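Only one protein chain is missing from this complex, and each of the others stays in its spot.
Think of it as A, B and C in the order they're written, each chain with its own count starting at 1.
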Amino acid sequence: MPNRYSAWSLLRGALAGHRNWQGAWREATPKPRYDVIVVGGGGHGLATAYYLAKNHRVTNVAVLERGWIGGGNTGRNTTIVRSNYLYPESARLYDFSLKLYEGLSRDLNYNIMLSQRALVMLAHSRHDLDSMARWANAMRMNGIDADLLSLEEVRSRVPGLDTSSGARIPVLGGFTQRRAGTARHDAVAWGYARAASALGVDIIQNCEVRGFLKEGGRVCGVQTSLGDIRAERVGIAAAGHSSVLAELAGLRLPVTSYALQALVSEPLKPLLDTVVLSPGTGGYLSQSDKGELVIGAMLDLFPSYAQRGSFAVTQQILASILALFPAYARLKMLRQWAGIVDVVHDSSPIIGRTPVPGLFINCGWGTGGFKGIPVGGYTLAHVLATGEDHPLAEPFQLERFISGRLIDEAAASGIAH
Amino acid sequence: MSGTRLGEPYGRRIDRSRPISFMFNGRVLAGLQGDTLASALLANGVRLVGRSFKLHRPRGIFAAGIEEPTGIVDLVDGRHRTPDERATLVELVDGLAAESVNCWPSVGFDLGAVNGWFSPLLPAGFYYKTFKWPGWRPFEPAIRRMAGLGRASLERGGEVYEEISENVDLLVAGSGIAGLAAAAAAAEAGARTVLLCAGREPGGALGWRGDAEVGDLLVRARRAGVRILTRTLAFGVYDHNLVCASERLAHVPASATRRLSERLWKFRARSIVAAQGAFERPMLFPDNDRPGVMLAGAVDEYAHAYGVACGRRVVIAANCDSAYRVAESLQAAGIEVVALLDRRPSVDIGTHAAGVRAIANTGIGKVIGARSVRGCVAVPADGHSAPRLRLECDLILVAGGHAPAVHLHSQAGGRLRWLAESSMFVPDGNARGLVSVGACAGVFGREAAAQHAADVGRALALGFTVPAAPVGGASRSLASSRIAAVRGKQLVDLQNDVAVSDVELAARENYRSVEHLKRYTTTGMATDQGKTSNVNALVLMGEFTHREPAEVGTTRFRPPYSPVTFGALIGRRVGALYRPLKRLAAVEWHARHGALFEQFGNWSRPAAYPRSGESLHQAAQREALTVRRTVGLFDGSPLGKLEVWGADAARFLDLMYLGTMSTLAPGQARYGLLLNENGVIVDDGIVARVDERRFWVNTTSAGIERTAAAFEEWLQCEYTDLRVLVTPVTSRYGNATISGPKAFEVMAAAGFGAEFSPQATRHMTLHDGHWRGVPVRVLRASFTGELSYEINLPAGETEQLLQALAEGVETREGCLYGIEALEILRTEKGYLHVGTDTDGTTLPGDVGFARGIDRKAANFVGRRSLLRPAARDPQRLRLVGLAPLDGRTLLPTGAQIANAPPPTQTEGHVTSSYPSPSLGSPVALAMLARGGERLGEQVTVHHLGRRIEARVVSTPFVDPKGERLHG
Amino acid sequence: MDNRLDSQPLRAGGVTVELDRSTRVAALRYFDGATASTLVRTVLGEPLPEVQRVIRSASTAGEPFILAWRGPRETWILAASEGPLERLEAACAGKDDVCLVVQTDGILGIHASGTGTPELLRRLGSFGSVPHRGEARTGRFADVAVTVLGLDDREALLLVERVYAEHLLGWVRETLLDMNGGE
Partner (left out) sequence: MMQIPCIYCGPRDESEFVCGGTAHLTRPPLESDDRQWAEYLFFRENPKGAHLERWRHAYGCGQWFNLERDTVTHEIRAVYPITQAAPR
């Protein structure tokens, strides 16, 4: 067990010049076979390995990461956690995830800096107010906290917002989920990696999966840049590359990869202490603990695997934020990048079995993957350990695209989710 | 005093005859025209400029350009602030006021400095190991107040921005000797060439030394027609050779007055030349962050360009031959070089400086002075082979080697390789469409750089293959300048307080990837993005994990190369111009008649016409009642309008709509639903046949662009053999809608002939005619449930028609009515409002439009999806009428329907709900599971904790048999 | 609302911009360009313009008009008087392969002339959408779809759907305010 993290251990470390700390996770080289292989060392993959070991005592597990753990979308998102969903199936899934987040720092003994500073969604028309009333009531039906906000309440929570009557994008009020907020994305990946490694999971970086081993049509391992590795069951949790891996296994997914951009301003003293989302303009932002405004908005709407993002979309993203916060015009963009997200038609994930025996998939989270890390890992671990879908994941199977039982949150709420 | 002005010929950029006064932390200081804030502060001997991010250690000016990590200030003008400005880039102007950042109450006495004492408790990533109980939130406010640098103001200034695009043959980014040589040669070979110079004058490092060859190149370039843009920095290389640059125009501090502040340039270049030079690497030694430790090249630039001596007695810590040139240059300027401590063994030293005491194999073991350097102690590299040497000095220069600015090459997708002898990453071949020249290509020999750059310029202009870069000339430099034996905090990232011990801790805890190193320690994540720290950090990680720097590698280079103002990136897309807001042709007429405008989609339209003292809702109640009783006038111009024409138009519309349109006779009209391929309702509207080959199609005002695009997509991509042409005409026609029992009376009074009487013009028919010589297209259709005519005419005539009809409406105690009243009227009739009652999951069967699908021949859009299991699920939500049991309480829109208190499974929600002025009781529509079978059932409606009993009722609520409609 | 449609001409930065409300506009729609071209030649004496080209009626012909390419199956006809459009509409009656859709009032012209015109257009449009002389280019101007006719090196006609005219004029006004100061 690596040393526990606490104020005391930090004090002991200081006295020993911090030479006493062990590796956060073991640098492992692949063994020839495991019970389970998880392809993808991002938040979802590492959480899957952790819950396999913790919930199901399956510890002969390897997480194979092409580059460095947390280097895919986990390291590229705007770190927002929330569960303001309309449909019961999504509400249960994402609120279970938020509940796991609420206990995660203690569970992993690693501070993921969960800051439940509330989400404020802005209403720009009376139609928006009506749909937010439906949203808030639906969430309460699902047992999730949600309240409407008057214009005055929005003004007090969101300084710098242009709420003047002549504003091009008028603000009439809003809706809030108090338990929503942000978490430090890197810490979520490293926290899960450390805890999984401590329970026996092998975390193998710079190991790219290039093919699948099959016997009688059943997946029994993978071909990698570090040689073949066999396993009873293989789970894919590699958002952005889900289709590439599925194709290697002879499987076609209802997924298209798009770049989702994010950008940060230079660091500022505290300015904004809540997460703000504007369905009308598509823009959302929060201020990180280091003081940078972390900004995101719409997708680059053409298929891409390039983690860059189009300059024209960067301009639209900033225009949507400055339409709401004109005074931010003089702030400066420090850095801009993009993650590659799996977009499916109904913007809901796919977690469970695939038509290929022995192969399981966790993908399709679209622009909402970070908030889904704990439950994505929890439910993929369940099906990898038991062969049966977890009840929470039961509505989110590949089959829904054939039966038409889509769970279309974006369409229901009318925003580009 | 440590800072003073040098006499002529030093200070090529300043004008000694034009003094400038400015404020720093409330103190009035004097600078000169041509100074930067940094050079002026240094000239005034100001050493303490700010406080570092985490440990609040004292910080001074460190560099002279965009790589400045510590000289960060806020510019202040009353309520306006411009945060996080690099003092090295701020041009000094009269009245400029700057303030230190990240310190309270003052930069001299900063409470945050207490962090310095606890630094052993604050190693990299300390916050991951604690603050877990009772949770992070309680600790967060204090941590956030400590972090961050500048303060943003919530006051919008008067500055505006613009954007310009330009095609060029060759774009050169960087105006040193290499950039100028490439540009001149290319232009002379006939290429349209633009040269971007980040500073006020081209010339680069040699320029501010007054180098003659650079002067000649500049003349040649201008003569050959090179367009030189100064104060313009290329910050990003994007797809297909797009280079974005920002040009600084105004230097007056932010204020309320309007002025064009910055211009965004977008260049599409056939080829790009990167010539942005190289940064200087700092040296690693204890307390190397004290104010008074500066980059050697920067101090040389302050002397030559600004005539400022940053100190009187200098010690240089070197790991590169460039230190010797700087030593000679400062000696010549009358600044005493006490000693040059060269970290390298003598065999690596390729030059010497006349009259300078140089000691090989030696580094700095200790810096004396907390707030400002007062001296240092030299120690041998192996720690014991020579005595420690105390040196009195007021300035320590660091010359740790060079780091080529490979940012644009990397952004364009270029690869890098490690040049071991000079310990630097250089471009490995050229990226697609971008060639690097000069120091950023690793070519440091002056002649080699100029020659290669000229060859590249000519080759690119003439389309020849580009010669490879003659990399070299940067002398030998050790990868690591650290001396193992010395103790004390040695800073790698000066702004984020990342020390050598933090890199060691990262290695020990297996955060060994260069990306993990960056994110765990935050080195390279500050506003300078690691321009002076990245190489030292990755070399150290290599040392601690027994890997070569090439194996450790660099992190990804992301735009922007240097931070860019948000406003400059979006140009004119501000305020009203953020997104087009569509207005009615007769907008002023409506305003004169008391319209209360609101936004509906991207339209601004009258929500109601409140009379004095009336609220919006009271006005809407009155207007709705008036339409039922006498007559109302409504401006329907935003309605989407398409002309669908051709021999196959009828067949095509059968493929697009749920219902059958091909059976319409000329003059007949029919209501239709449009689905997407998933069977979901996306739009609705009336289709009327004008003649055999021409249809008039109405869509919702929000759905017109989507519907027109969908029709074009089907015609161009799938049904390519159909002879149909679709032409949007929304803006061509104004639309005045007159509705109510006296509707035709008003039309007649306005001059419309008997052919439009209710008897002659039946419900759901279309008639073209004339009114006062103007062509009109009259459609008798109703969204209010009353006798109703929609009169379309050329948009320019709308106001004349409205005025004529309004006179007739007034004499009959009618009124103008807005969207809110229309919503009440259509809800009373139970008419569907797509997007309000329906959402992205509603199928036609859910709202009573399932009849007759199987009788239809055409495989219309979405039809196949209606056969899927999910579409036939009996549990689907159906549109129903809902009325409160007590006949009084309004059922709130968005309320959920469930027969048990939350949390429970919801059975539906209220979609539209209004008090009905005609009935004197509330009417509502709702989507309810198995709605069709639950007529008469009592249900409970839940809204934010309140519960209201209601009953499922049939619709329409008013005039169920539609006698008023067909009268 | 400072940028109402009926505002006076704008003069700044060496360019005059005027909203032209009198032009008659119609869209000629067809399946095959050749047949439509012969019809137009017989009625108006000019063929249909090639891709992204403009044809201006000879000065000698009675009522002047402009033909502008708008797409492979669409050409716009602009005229100061009703005559040319009415003659075309009559010629199309009964035809099953070509038709005329009147767009007057639906499409407005914004006329820009003067030495500053290229500088103005560069600040509204982007690569490839600013026309040279004799060209008709439709592109993204001020974030809306605008068809720009290059009437002369220093003269252009911007054709925009009426509902977007106010937005385009607002963008032009802001640009001219700053062109006075700079360039």
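Before moving on, here are some points about what is shown:
The criterion applied here is as follows: a contact is a pair of C-beta atoms (placed from the backbone, for glycine too) under 8 Å apart; a residue touches a chain by one contact, two chains touch by 3 or more.
These numbers come from a predicted model, not from an experiment.
Although it is not drawn here, the omitted chain touches the following shown chains in the complete assembly: A, B, C.
Taking the complete complex into account, A:Ser257 is the one of A:Asn111, A:Gln205, A:Ser257 or A:Asn362 that touches the chain left out. Within the complete assembly, B:Glu713 is the residue of B:Glu447, B:Glu713, B:Glu813 or B:Asp886 that touches the hidden chain.
Residue in contact with the omitted chain (choice from A:Asn137, A:Gln205, A:Ser304 or A:Ser320): A:Ser304.
In the complete complex, the residue from B:Asp15, B:Asp94, B:Asp239 or B:Glu949 that touches the missing chain is B:Asp239. Hidden from this view is one chain, which touches chain A at 241, 243-244, 247, 252-257, 301-306, 310-313, 344-345, 401-404.
Mapped onto chain C, the footprint of the missing chain covers residues 51-52, 70-72, 126-129, 137-140, 144-145. Residue-level contact of chain B with the missing chain is found at 165, 238-240, 242, 268, 413, 432, 677-678, 709, 712-713, 716-718, 720, 859, 863-865, 867-869.
Heads up, the rule we're going with is that only the chains that are shown with their structure count from here on.
Centre-to-centre, using mean CA coordinates, chain A is 22 Å away from chain B. Inter-chain spacing, taken between the CA centroids of chain B and chain C, is 33 Å. With centres taken as mean Cα positions, chain C sits 49 Å from chain A. For chain B, residues touching at least two other chains, in rising order: 266, 573, 576, 579, 581. For chain C, no residue reaches two or more other chains under the stated contact definition. For chain B in complex with chain A, the touching residues are 53, 80-84, 102, 120-121, 123, 126-133, 135-137, 140-141, 143-145, 147-157, 159, 161, 236, 238-239, 242, 244, 254, 266, 501, 505, 508-513, 515-516, 519-520, 522, 525-527, 529, 556, 558-560, 563-567, 569-571, 573-576, 578-579, 581, 598-600, 678-680, 835-836, 839-841, 865, 868-871, 873, 892-896, 898, 902-906, 909, 942-945. Residues 160, 162-167, 249, 258-260, 266, 268, 572-573, 576-577, 579-583, 585, 587-588, 643, 645-647, 693-694, 723, 725, 727, 729-734, 794-797 of chain B are the ones touching chain C in the complex. Interface residues of chain C facing chain B in the complex, by the touch rule stated above, are 1, 3-4, 21, 27, 29-31, 73-74, 96-97, 99, 101-107, 122-123, 125-127, 142-144, 161-164, 166-167, 170-171, 174-175, 177-178, 181-182.
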